[in-house]
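Apart from one protein chain that is not included, each protein chain of the complex appears where it belongs.
Our next item is subunit A:
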Amino acid sequence: MMTRRLGRVAATTVATVLVAAGFATAAMASTLDTVKERGKLVCGVNQGLQGFAAPDAAGTWAGFDVDFCRAVAAAIFADPDKVDYVPLSAEERFPALADGRIDLLARNSTWTMGRETGLGLTFVGVTYYDGQGFLLSRSAGTFSSLELDGAKVCVLSGTTSEANLADYFTDNNMAYEAVLTDSPEATLTAYRSGDCNVVTSDMSQLYAQRLKLDDADEHLVLADAISKEPLGPVVRQDDARWATLVRWVYFAMLDAEELGIASDTVDAALASKKPDVRRFVGAEGGFGEQMGVADTWAVDVVRLVGNYGEIYERSLGEGSPLGIPRGMNQLWNRGGLQYAPPIR
């Protein structure tokens, strides 16, 4: 009882501090206010990467990262089309965010320590767990990368992939022959001609390369990730309130999938009596208002863009051309790593 009362006092104190901090942020330029005044979210994306961000023939942007931009716009405006896309090269992306040209960067960027400490940026979460893997022929009958002893492995020269490859085979006491190539096209040529029987690169890249093989289904990517490439959206470090909103859009997409809320079941969710579903749809809690958006923010995200699983399957999943299994990006309770705190 004593502890509980103390807890409540502590919570009130924390809330007061948080409100004060909120005012302090509001005194500076608030990204959310700027976005609302402008009437559009400005989102930095890849210049063209299949599955993540690419304009279609009509010039409409689509992809996993693009859908994240759309989800944030849906949470703010209840309209996923209120986004201006800014295609950025790898070199341009972080300066563009730091100097305020974009509100949000959703461009398959790997979360590393240096990018937060050195560049003053904040990664809001890991929307896509990537890692270096191996592509090989299904006919090899190999299901584990520990069975690759003696393999001839194609790798882009001068990349971190080359170094990781060497580390991995050394660590596991396996022999290999590195076949160095200078472009992804050269890698494929070498693989097709049999100069190498295994290709290594980041898994998302391997799936894209696999597509270019005539008999794509006869090749598979092993499940072992030998490096960590956590990709996620990035915001500036100076606006914690904005980071919170963007982060909870990501969490809401995960929570929706876990709760069974999808774009075609939103209406059933609105009628649900389950407490966690009622909090999700905004019937209880008032969390939207606390973030500066409508209480129906999460419903709008799922109805207009989809839950995490829907977004994944649309652009990257096994029903899409890339055909990447959920793997590490499956929900935590289904064997993956995607885990979101509860909305409560």
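Assume contacts are C-beta pairs under 8 Å (C-beta built on N, C-alpha and C of every residue); 3 or more make two chains touch, one makes a residue touch a chain; residues count from 1.
Throughout what follows, contacts and distances are computed from a predicted model.
Participant: Looking at what's absent rather than what's present, what does UniProt name the missing chain, "ATP synthase subunit b", "TRAP transporter small permease protein", "Lipoprotein-anchoring transpeptidase ErfK/SrfK" or "Formate dehydrogenase subunit gamma"?
Facilitator: This omitted chain is identified in its UniProt record as "Lipoprotein-anchoring transpeptidase ErfK/SrfK".
Participant: Quick one: which of A:D202, A:E229 or A:E310 touches the chain that's been left out?
Facilitator: Touching the chain that is not displayed is residue A:E310.
Participant: Pick out which of A:D79, A:D195, A:D224 or A:D295 touches the chain that's been left out of the picture.
Facilitator: A:D224
Participant: Which residue among A:S144, A:S157, A:S183 or A:Q290 touches the omitted chain?
Facilitator: That would be A:S144, which touches the missing chain.
Participant: For the full complex, which residue in A:N46, A:T122, A:T181 or A:S272 touches the chain that was left out?
Facilitator: Missing-chain contact among the listed residues: A:S272.
Participant: Which subunit A residues touch the hidden chain?
Facilitator: The list for subunit A reads 138, 143-144, 216-217, 220, 222-225, 257-262, 264-265, 268-269, 272, 274, 277, 309-310, 312-313, 317-319, 323, 325-328, 330, 332, 334-337.
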